[in-house]
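As you look at this complex, bear in mind that one protein chain is not there, while each of the others sits in place.
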Amino acid sequence: MLVVMQASASEAEVAAVCEKIRQLGYQPHPMRGATRTAIGITGNLGPIETAPLETMPGVIECIPVTKPYKLVGREFKEEATVVRVGELAIGGRELAVIAGPCAVESREQALAIAAAVRAAGARLFRGGAYKPRTSPYSFQGLGGEGLKVLAEVRETFGLKIVTEAIDEESLELVAQYADVIQIGARNMQNYPLLKRAGRTRKPVLLKRGLSATLDEFLMAAEYILAEGNYDVILCERGVRTFADHTRYIVDLGVIPAVKRLSHLPILVDPSHGAGQREKVAPLARAAVAAGADGLLVEVHHQPEQALSDGHQSLFPAQFEQLMSELQQIAAVLGRTLLPALEAKGG
Amino acid sequence: MLVVMQASASEAEVAAVCEKIRQLGYQPHPMRGATRTAIGITGNLGPIETAPLETMPGVIECIPVTKPYKLVGREFKEEATVVRVGELAIGGRELAVIAGPCAVESREQALAIAAAVRAAGARLFRGGAYKPRTSPYSFQGLGGEGLKVLAEVRETFGLKIVTEAIDEESLELVAQYADVIQIGARNMQNYPLLKRAGRTRKPVLLKRGLSATLDEFLMAAEYILAEGNYDVILCERGVRTFADHTRYIVDLGVIPAVKRLSHLPILVDPSHGAGQREKVAPLARAAVAAGADGLLVEVHHQPEQALSDGHQSLFPAQFEQLMSELQQIAAVLGRTLLPALEAKGG
Amino acid sequence: MLVVMQASASEAEVAAVCEKIRQLGYQPHPMRGATRTAIGITGNLGPIETAPLETMPGVIECIPVTKPYKLVGREFKEEATVVRVGELAIGGRELAVIAGPCAVESREQALAIAAAVRAAGARLFRGGAYKPRTSPYSFQGLGGEGLKVLAEVRETFGLKIVTEAIDEESLELVAQYADVIQIGARNMQNYPLLKRAGRTRKPVLLKRGLSATLDEFLMAAEYILAEGNYDVILCERGVRTFADHTRYIVDLGVIPAVKRLSHLPILVDPSHGAGQREKVAPLARAAVAAGADGLLVEVHHQPEQALSDGHQSLFPAQFEQLMSELQQIAAVLGRTLLPALEAKGG
Partner (left out) sequence: MLVVMQASASEAEVAAVCEKIRQLGYQPHPMRGATRTAIGITGNLGPIETAPLETMPGVIECIPVTKPYKLVGREFKEEATVVRVGELAIGGRELAVIAGPCAVESREQALAIAAAVRAAGARLFRGGAYKPRTSPYSFQGLGGEGLKVLAEVRETFGLKIVTEAIDEESLELVAQYADVIQIGARNMQNYPLLKRAGRTRKPVLLKRGLSATLDEFLMAAEYILAEGNYDVILCERGVRTFADHTRYIVDLGVIPAVKRLSHLPILVDPSHGAGQREKVAPLARAAVAAGADGLLVEVHHQPEQALSDGHQSLFPAQFEQLMSELQQIAAVLGRTLLPALEAKGG
C-alpha cells in the first residue's frame, strides 16, 4: 500500500499520516520525490483498510502495490534513487567505477593497486578483507587487518572503500571501516545478514545470486529497505548456465529490466562474470552501453601472484585503456564517469 | 594428504602421528574404518613433506588427495558413513523418512501432523521454526516458540526433530532443541554458518544449493567436517533450470554421483523440488529407486490452510500410501525403511 | 475447439459432424474414447462459431481448448493413448524396454547384442543407422546398410525395431524398415521433419530437446498428430544444465507432468542423460518408479570398442540384472514389463 500525499502537503501532515500508520500497527516509509511525497506501508499481512488514511489532510489517495516488492519498486518511487557515498553520487548521470583487487593481500599490494586505479580515474576502491571461498582450505582474507589496510587506502588516496561482509561479526567491522558494505552473490538470500545490513546507515552494494530471478533479486533488496536503509546499489555479476566459455553469463538484459521495475541503481561486475582477463573489457564496455550505472572491476598490478582470481584481474594499463573507452561510450548515452581526482603528489 | 595406518597400528601410534601433524602446524582428522585407520590432514596451503610422517611406526604410506575436497571424499574414507541420530542410523541399510510440515505454525498443527506421520511409520519429524522467505513480509516462522513445540513433539511421539538454522543465533537454539540441524539451500555457501555448524556436536542435514555443482556441494560439507563434525547428511532438493512444469528439477543422478565420490549419506526432498502435491510421490519413489538413503517429505493435515508451501504438502493418507510403496521399492534394493514405532496410546 | 458427441451418437452422426467441419474449412480429428467420442478441430486461426456444430444430431457441446496444444491434450482425449507396435502395446499396463547399441556398427555387433537383450527380456531393439554427431568427422552411421541389419535383427529375433530418422530421405527408408521411427532431441523442433513423420503410418518416438519446456515438447508432438498420425510416444532424455556430474539431468518430474496434461505415453532414456554406465541403472529404476511407460537403454557387448557412447552402454549382464529390478519395481505400481519371448533356439 502506498499513501500518495499532495504536492502541497506540509511536513506536519506527512508526519501525522506516518503516526497514524504506526497506530494501525504498520511501519511507514515516507519517501520524498521531486513532485510528491509517497508513504509506503509495510508490516501488514493482509489488505489494509484505506478509509482512516484517505480522509487525512494532505492525502490524495491510497494505491495498492501490485508487485511482491514494495519499497524497491517504481510504483513506490518514480525517480531514480541516487545513493550518496560521501561527495560521490551513484545512480545519477555520473557512472561509478569501483576498482581494485579481488582480495586485500597486503598493505603494499593494496596501496600499489590503489595508486594505479586512482591514476586511471577510479574514485572507489574494492578489495575483500573477508572472502567467501568454495574451499575451507583456500585463503579466506586478512579479516580485520585487511580492513585497516583499506582505511589507509582511503586516507592516502581519497578513494571510497567498498568491501564485503559475510556475517554479523564482519558486518559490524565493515560498517565501521568501509564506505559501502558489499553483500556477495552467495549471501543474496542470507536474510538475517540482509536485515542487519538494513539496520546500518551505510550504503549497501547487493550482488545478484548465481541463479536469482529478478524478482528474488529485488526482494532481497527489499529486505534491506524494509529495515530503513534505502541506500541500496544492485550489482549484476553473471548467472550460472550450461555455458563454459566464460565462468558465468553476464546478463546485461537485466539492466533495462531493473530500470523499468525499480528505482535503485545497478552496476555490473564483468570480472567475476567473465572469469578471464581478456573478456573483461568487452563486457565492461557492453555494460555501460546497456545503461549500467557503473562497474565493479578487478585490477591487480601482479595478477600472476594474486591469492585469488588473478586470471580475471586487469593489468593497470588495461584498466586505464578501459576507462578511456568507457568515458567515450558513456558520452554516447549522455553520461560521464565520476570526475577523476587530480594527480596525487608533488 | 592422507596418512594410511597399518591395520595393526596401535592407538598410541595413531595418536603419535596426530601429534606430529599438529607439530607441523596442520590439523589431523583420524577416521577409523573396518580395515584401516586413515588420518586426513588439513590446514596446509601447499604440499606437505611426507618423510617425517612416512617413517613413523604404524604408517603404511602418505597418499595425496586428488580432489579439492578431502574429508568428505571416498579417498579419505572408503566405507559409507552412518550418521547416528539417537538410536537411529542414517546412511546404512535402513532408509530414513523425515516428514512433517514446511513450518511449525502452532502447537495443535504440529502435534496433529506428528501423530499422523508417526502412524504412517516416520521416525523423524521436520518443521521449520525459522523460515528463510523470499519476501520480508511473509511469515518468518515462530522462532523460539516453534522450537519448544518441536521439543514437545519429540517428547510426546518419540520422533527425532530436524529443523533449520538460519544464522548464528538460531543455530545455538536449534542445536539445543533439535536432533538434526538443517542448513537450507540458500545457505549452502554461507560459510560462517557452516563453520559454526561444524563446531556443534549435532548431525547436520545440508541441502544442496539451487545451482550448486556437485563439487561445490561437497566442498560445503567439507567446511563442516573440517571443523570436526563428521556427521553430515547431504540432501538433494532440486536445481533451478528453465523448466516450468515443476518448481525445480530434482536431480536424481546426483545420488550415484555422490555415492561414488563421497562416503556421506544423501537424502532427497521431493516436496520442494516438485512444488506440487501430485508430483511428490512419483519423485519420492524414484529417489528411493535411485539409491537415496532417505527422504524429507512435507505432510500437512490441512494444507489449504498452511502458512507456507501448502500446495506441495501431502495429505496424511497420501503419505501413508507412499510409505507402503517406499517400503516395497526399498526391498527391491535390499533395503528397508527404519522400523515404525508401535501404535501410540491406550 | 472440441466437439463432444453423445455416448449414443451413431457413426453416421460423427461422420456428419466431421464433414461439416471440413465444409467450414477446418480439419476434424475424431477420437473414440471408452465413454464418448470427441472431435478435435484444427486449422482455424481465430475462434470458431459453434452454433452450426452444436445444433447437429448427436452433439452434446462444443468446448474451447485452453492449452496451446490440442490433439495431444487430456482435454481432447481423457484416456491414455496406447500405441500399438505390432502385437505390443506401449502406454498401457505393460512397460516397454527398448534396448540395444547407440549405433549399428556391424551385422555381428547388432546380432550379438540383440541376442543378449532378447535373452534379458527386451521386446524392442534400438540401434542408430543414421547418427547426428556433433563433429562432421565422427562416425555418422551405416545408413541404409544399417537398416538392413536391423531388418535382419527383427527377422532373426522377433524384436521390434526402433531407429532414428534425421531428414526426409532417411525418414522414407526408416519408415520402410523400422517399427518405430525415432526423432532425436536435436530434431525436436525440426518442424518439416515432424510434419513428414506425421504423414507416415508408423509410430513415432519423439525425444525431448535438450532445453525444451514441456509446452514446446507437447507442441512438437502436436505437429505429428496434426498431420494425422496419433501414434506418438514421448521420451525424456535429460536436459542441459550447469551440472557436470552427469551429462544431462534426467527430469523425472516431467513424467507426472506429462501424465496430467497429455494422454500420450512417455518413456525415459537414462543412458544419454547419465552419460556414464554406473549411473544408468539407478536412473532407469527411478524412471519406472516415477511412472514412466518404459525405457530406452543402451546395451553393448563390447562397449570399450563402441564407435559411439560406449562409456554409457550397459554390459549385457548389467542389463539382465536391471530388467529383474525393473520387473519388481513395476509390480509395486501395479504394472509389469512386456512379457519376454521364449528362449530362442533349440
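Order as written gives the chain letters A, B and C; numbering starts at 1 within each chain.
By our rule, a contact is a pair of C-beta atoms (placed from the backbone, for glycine too) under 8 Å apart; a residue touches a chain by one contact, two chains touch by 3 or more.
In this text, all values refer to a predicted model and were calculated from it rather than measured experimentally.
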Omitted chain - touching chains that are shown: A, B, C
Chain not shown: contacting residue from A:V254, A:L267 or A:M323: A:V254
From A:T42, A:Q140 or A:S211, residue that would touch the chain that is not displayed: A:S211
Hidden partner chain, touching residue among A:T81, A:Q182, A:T241 or A:S313: A:T241
Hidden partner chain, residues of chain B it touches: 240-242
Absent-chain interface as seen on chain C, which is shown: 42-45, 68-70, 132-137, 139, 166-170, 186-187, 189-193, 195, 210-211, 215-216, 219, 222-223, 226, 240
Chain A residues touching the omitted chain (full complex): 211, 213-214, 239, 241-246, 249-257, 260, 273-274, 278-279, 282-283, 285-291, 325, 328-329, 332-333
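Note that in this section only the chains that are shown with their structure count from here on.
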Chain B on chain C, rotation in degrees - Cα superposition, rounded to nearest 5: 180
Mean-CA-position distance for chain B and chain A (Å): 35
Chain B and chain C: spacing of chain centres that average the CA atoms, whole Å: 38
Residues of chain B whose C-beta touches two or more other chains: 211
